[in-house]
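All protein chains but one are shown in place.
Presenting subunit A:
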Amino acid sequence: MSGTLTIDGKTIPFAEGQSVIEAARCAGIYIPHLCHRPGYAPHGSCKLCTVFVNGRKTSACTFPAAANQNVVSDTPELKQDRLRLTQMLFVEGNHFCPSCEKSGNCQLQGVAYHLRMLDNHYPHFYPQREVDASHPDILLDHNRCIFCNLCVRASRDKDGKNVFAIAGRGINKRLIVNSASGKLKDSAISVEDEATRVCPTGAILIKRSGYQLPIGQRLYDQHQISEVALSMQDDHEQ
């Protein structure tokens, strides 16, 4: 099945099996997202990509594109909700952009710029979370985890290792590591793994690479996240 659908009044084509967000991306329309990544199994947890499809709210990253769908994404209400959801992610963890080595390359920060987020709006939770620096090459800072599940999917589906999983419930959710000690150093992860590179925030970092490019010259310092996301068009497996 392929054909066309309408998004914000614009008619675009879609291919068999494409989600709404992918059809939009291929047509040059950016729908903000954090847990979605081209070439990965859809997840649908961050809810930033919430759109109306034929009048019903749904996640654009999990909803299959279909002929003659009427998709609405660009409304003041949806943008406001995206801003609020992003602010929720900021207050849930401990995100201090000025002292974070991912600053400028962080998708959470990039989305926040895009949505013109000027404050955190909600009271901070300031949760007590750990840093796992046990691995010689990889740092795991739980303070910055937003539970997007990308590292879980990368390790399971791309690396075939199942290094990560998400445990707990509600606000007590936590990322866990598949090793008897629970530490990264005792897991099967290696620095070449896809799972070390998909983190949208600074939760998983490759050591000794944080400041190779100065802050100010980094990806989202130079480009809107919408441009970056749309340029991934021909690189589904990135």
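Quick note on the criterion: a contact is a pair of C-beta atoms (placed from the backbone, for glycine too) under 8 Å apart; a residue touches a chain by one contact, two chains touch by 3 or more; residues count from 1.
Basically, contacts and distances are computed from a predicted model.
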Chain excluded from display, named as in UniProt, from "Phospholipid transport system substrate-binding protein", "NADH-quinone oxidoreductase subunit F", "ABC transporter permease subunit" or "STAS domain-containing protein": "NADH-quinone oxidoreductase subunit F"
Contact residue for the chain not shown (choose from A:12, A:27 or A:85): A:85
Interface with the undisplayed chain - residues on subunit A: 42, 44-48, 50, 57, 59, 62-64, 81, 84-85, 88-89, 91-92, 122-123, 125, 146-147, 162, 164-173, 176-178, 180
